[in-house]
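Note that this complex is displayed minus one protein chain, with the remaining chains in position.
Per-chain numbering from 1; labels A, B and C assigned in written order.
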Amino acid sequence: MLRYGARRAMSLFVSLLVASLVIFLALEIVPGDPAAYMLGINAEPDTVAALRAELGLNRAAPLRYLDWIGGMLQGDFGISYTYRTPVAGMIAERLKVSLPLALYALALSTLIAFPAGIWAAQRRGSAVDVGVMGVTQLGVAIPNFWFAMLMVLVFAINLRWFSAGGFAGWDSGFLAAMKSLTLPAVALALPQASILTRVMRSALLDTLGEDYIRTARAKGLTRGQALRRHALRNAMIPVLTIIGLQFSFLLAGAIIIENVFFLPGLGRLVFQAISARDLIVVESVVMLLVFAVIVVNFAVDLAYAWVDPRLRGER
Amino acid sequence: MSLLRIEALGLSIHGQRVLRDVSLRVDPGEIVGVIGESGSGKSMTALSVMQLLPRGARCEGRVMLAGQDVLTLRERALCGLRGQAVGMVFQEPMSALNPLQTIGAQVAETILIHEKVGRREAMARAGEALERVELPPHRVALSRYPHELSGGQRQRVGIAMAIALRPRLLIADEPTTALDVTTQAEVLKLLKRLVQEDGMGLMLISHDLGVVAGMAERIVIMRQGRVIEQGRFGALAHPYSRALLEASDHVPARPAHDGQAPLLRVSDVVRDYPGRRQGWRGRAAPTRAVDGVSFDIRRGENLGLVGESGCGKSTLARAILGLEPVEGGRIELDGQPVFDGHRVNRAVRRRMQVVFQDPYGSFNPRWSVARLVAEPLYLLDDPPQGAARKAAVAEALSSVGLRPEDGARYIHEFSGGQRQRIALARALIIRPDLIVLDEAVSALDVSIRAQMLDLLADLSTRLGLTYLFISHDLSVVRNVTDRVLVMQGGRIVEEGATAQVFAAPGHPYTRRLIAATPRLPVSA
Amino acid sequence: MKVLAMTALAGAMTLAAWGAEAKSDLVVGLQLEPPHLDPTSAAAGAIDQVLYANVFEGLTRFGPDGSVNPGLAESWDISDDGRVYTFHLREGVQFHDGSALDAGDVVFTLDRARAEDSQNAQKALFAGIESVEALDDLKVRVTLAQPDGGFLFNMAWGDAVIVAPESIESIKQRPVGTGAFRFKDWVQGDRITLERNPGYWGEAARLDRATFKFISDPTAAFAAVMAEDVHAFPFYPAPENLPQFEADARFQVLVGSTEGETVLAMNNAAPPLDNPLVRRAVAHAIDRKAIMEGAMFGLGTPIGTHFAPHHPDYVDLTFLSDYDPELSRQLLAEAGLGDGFTTTLKLPPPSYARRGGEIVAAQLRNVGIETEITNLEWAQWLEEVFRGKDFGLTIVSHTEPMDIGIYARPDYYFQYDSAEFQALNAALSTETDPEKRSEILVAMQTRIAEDHVNGFLFQLAVPTVADARLRGLWVDAPTQATDLTGVYWEE
Partner (left out) sequence: MSRMGLIAGAVLTLLFSGAAVLSLVWVPHDIEAMHIAERMQPPGAAHLLGTDHFGRDILSMIMVGARTSIAVALVAVGIGMGLGVPLGLLAAARRGGWLDEIIMRGNDLIFAFPSLLIAVMITAVFGAGAVNAIIAIGIFNIPVFARLARGAALSLWTREFVLAARVAGKGRLRISAEHILPNLANLLIVQGTIQFSLGILAEAGLSYVGLGAQPPVPSWGRMLADSQTMISMAPHMALFPGLAILLAVLGLNLTGDGLRDWLDPRLRREAR
């Protein structure tokens, strides 16, 4: 188990190293100079040079890479070129929005998908099933930014139940903060919930066709009991995979939704940083997200083992 | 009074007739064998009793179980019956258990569902049930998971679940088909003992007359959804029953073989499988599948290779065919090595062909039969083209009793028996000296199998073919081979003329195997 | 079902709604967030939009009409040769950290801005300064290398606000100035909060608190204003929404002028646009009205040269580049490009450029000029167009006040090199007589208009959408500022 963990950690480390190189190299060739961007069109060339020197941009690329990597290993992500504050702090600040938003959306999507998927699977072929599947088809096909626009139009501008966007901040109270995350979370969750519902349903239908379900029924379990006691847990493996993928997606892929609702989240930070050529912020956030994805995948692997005893022996 | 009385049962699934007018009965303490080839409706009859039929099924007639007609019962009442009054054991021990639950929990569930008892008591009783199926908890803990058990042990767990509440009727649907012969014998013995102890009725469903003949008091023969005949084994008289009986123990007519010249020589072959890959580098220790095997195949003979699953016989076959390099030893055909350095010796390989077990997986479903049959021509340095190729395919198809026109069709249009003929045609097309028959008739129904065996015998005589006949089924090997090799744990433990080995087995393992093999009573 | 759930949720949460409309609070929406909070070391207009006049003040300051008024300098004397300025600072002015403003702070500020390693984005403003001396605590003498009629104007810029050496270290995060508001809090990516400075030297601000909320997306801006999440949105980014706000009694819409001359800049050094005939053809191919209507929904004032129409010296030269596609085609034929040509059109992010670009492309196509549109982020635009001069056409608004002088710089991105114009510009900088200055300015405007250096489109207008009860907001934008010192809620 320990050796397995160590090997796993080693391969994780190599992946991260490769990822960091890819990110750094990609951003090295991005055209645009953060110093010039900051100083605008009237700046004198020597002013730009002075700023470049202060930002450390005139040093060789390998040195900057090593500094960045070395710093990150110690939890120091460097200083943002444009904001002039530690990147770690900025990321932490943005995570206060992005993480709860991702979790909120994930919770919504799971809370919708589980009952809906089970319901549809149980009544396979019935009007309920057809209805749920139809709704999920729409949910998968709808562009979520469009859905977000429509929701803002209806719920913020016309009905005025929610504010049109922005983040109230956690210091304004839990409910207020959650309220400002509600529309974005719904917009993010809808397609995810639809996907998850479909996966849940098809995984359940697959397991319901397994021999051990027939065995269970032969023991005298009702259809519902067989589903709850035997099918559900077996169906969790594909569902867990999707939930893991979704979490990464929700954490990183909310850029557009964060823009529609002007939420100060990670995605928007990256977007802004890219247009301002604040490369160190871009590098660090992308690296962090890659790290998160890899860690979440690792967690999903562990969850498999928790669900499936067959995998425990190998770990 | 009968425990189970099926009267004029009819069944249709989505409008398609599956069963017609099926009537049979099972008395307490009685073992009734239900025999039939695939598609005979024997499993559907059992599922009708359980009312666990697939969607769209409609029953008619009566199924009286302990005085109630299960066809009129509501789902709730049926759930009360299942597991309580009637238990069922299924064919596949691999998939019939929930992989995510301990065996204790799965056996205890039968009890928990039907009786208001605590978890602890249910587990204790599950332990007792497992003890009765010879899986005492001190040897196999209740907290084990199915994947940690062997196939035979899993099937015992399945039986324990079915008999935990001592039902009056037990239905066993091909309970031993997926097991090795020795395990099969043990499980059959166990079922017999349980019937005697509990006085329950057992409906034993099988495709194998040999399995049922020794156990059942009464035999029901089914065919195409109808009951053909029922009665004591010795009293079966219907022509179909007789034919079935004959086919089960079919001895194809073939001249005795007396050649001595070796065609294939296997000497000290060792075959290891690398361990599982672990991380970036490094693997677990390799497992040895074939361990220092040496033997000859003589030109023109039928050599049998028997052994239970995992004994290494398939691995050996693949090594002979040159599909995988060996770690040690030599394999030579007519003095030429199968492997020439690290490359496969094409000159040798074009003299060997193979027929696999699975009539469904052996063919690329997207290819026409002609293209499939012609595939081995690739081995020739100058393969025939155009009309010559067509003629070769036609000849190969004709030689196995198919029409040349069949070459234009696709594989899904053929039955299992026809597919094995096509596989044989594919092997014959390059006129090999040696054909490896890897469980080539194991998946076929007995009557089809008998025809296939006749065809093989005929071809071998006509074309002077040599067969390596690999099988787990001793009765078949006994009827068709000249010499036999018995393999266990990667080694050949016994070798000799077939008749001699079967009459006077030398090795204890051979003796066990032969004893466990179901035989039809000679009286029939 | 979902709707029901939401209703319940909304009901439970209404009480917790934020942005309460207490009469002394104000939430201002802005499109761009400042990168940091030091107006003296970045070009970002966003910094001035939050801090100018509110937190930081200079020796002089712009009034709402663009006039230059006394700021921290109560008065000043100018020597007869126009080279020496003596500023008299106000008494009793305190920085927000409690330290007093004195002449030393002014010397520090000006020396820092013009130093070798200065990071001031408008270093040119200080280039003429020869020396700065503190005469006493409240008196500063600035000596110029040569007379400069625009010096007081220069000192009113946000880049010239007075900062103190004590607080300069952390100014980028915690700005300390002398203004009527002091910095309270910055939630990066979301908002900056200012609060009233009780110790302000002048008339105290009437708002207790002002929050600047950063909403870059025009749709989000619309939604936020409509939902009354923000009370005022200066430089409102979507002019198409203005009629709706005007029709809504809850809002007032103020449309003012800016110093932003929006031009279709042409690369004067690269063929075929180095040919004045071709540039003239481009100028005549363009329908200003359609562009203003299509891109700005009618906002703005047409210009025929690079000069603000509200300036007294402005001359209307639009007739030199009237919309005349027929003439345009003729000119192209005359230039030997009867079959038209293909060039690039690189567009920075603002909607005047992106939307205007699409219209310009369509109009140019009409006379046979094909354009390849590339949308660029500002950083890329600066790199490729402004510094790299790798472009054919671009659209940009020059928002610096009185910046016609850029046409005298042959290395400026559009690379207009006219000895005649450069002579005019040199004459202007040393001329102090208003009459003569006026004459020179007219000549300069005419010169570039006749040379069709760029396609002169329109003067950018600044729309402000605000709660109907708000008073005291600036209408025009002589500089990029949101001066809240005089803003109040009407009772």
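The rule we apply is simple: contacts are C-beta pairs under 8 Å (C-beta built on N, C-alpha and C of every residue); 3 or more make two chains touch, one makes a residue touch a chain.
On a predicted model such as this, the values are computed, not experimentally measured, just so you know.
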| item | value |
| --- | --- |
| Chains still shown that are in contact with the chain withheld from the display | A, B, C |
| Absent-chain contact - pick from C:Asp25, C:Glu195 or C:Glu240 | C:Glu240 |
| Touching residue (missing chain; options C:Gly82, C:Pro218 or C:Pro276) | C:Pro218 |
| Selected from A:Met178, A:Ala218 or A:Ile274 as touching the chain missing from the view | A:Ile274 |
| Options B:Gln196, B:Asn364, B:Ser398 or B:Gln500, residue touching the unrepresented chain | B:Asn364 |
| Residues in chain B touching the chain absent from view | 277, 280, 318, 321, 323, 344, 346, 349-350, 352-354, 356-358, 361-367, 372, 375-379, 423, 426 |
| For chain C, the residues touching the chain missing from this view | 218-219, 222, 226, 238, 240-241, 243-244, 290, 293-294, 354-355, 357-359, 361-362, 365, 373-377, 380 |
| Absent-chain interface as seen on chain A, which is shown | 15, 18-19, 22, 26-27, 29-31, 125, 130, 137-138, 140-143, 145-146, 149-150, 153, 157, 195, 198-199, 202-203, 205-206, 238, 242, 245, 248-249, 251-253, 255-256, 259, 267, 270-271, 274-275, 282, 286, 289-290, 293-294, 297 |
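The definition used in the following text is that only the chains that are shown with their structure count from here on.
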| item | value |
| --- | --- |
| Centre-most chain [mean C-alpha coordinates] | A |
| Rounded Å distance, chain A centre to chain C centre (Cα mean) | 38 |
| Interface hub residues of chain C, defined as touching at least two other chains | none |
| Residues on chain A engaged by chain B in the complex (per definition of touch) | 4, 7-8, 10-11, 14, 210-212, 214-223, 225, 229-230, 233-234, 307-310, 313 |
| Chain C - residues contacting chain A, complex | 2, 6-7, 9-10, 12-14, 16-19, 33, 35-36, 41-44, 116-124, 172-173, 187-190, 213-217, 219-220, 223-224, 226-227, 229, 349, 377-380, 382-384, 386-387, 400, 413 |
| Interface residues, chain A side, partner chain C - complex | 31-34, 36-44, 46-47, 50-51, 53-54, 82-85, 90, 93-94, 149, 152-153, 155-157, 160-169, 172-173, 175-176, 178-179, 182, 186, 259-262, 264-265, 268-269, 272, 274-277 |
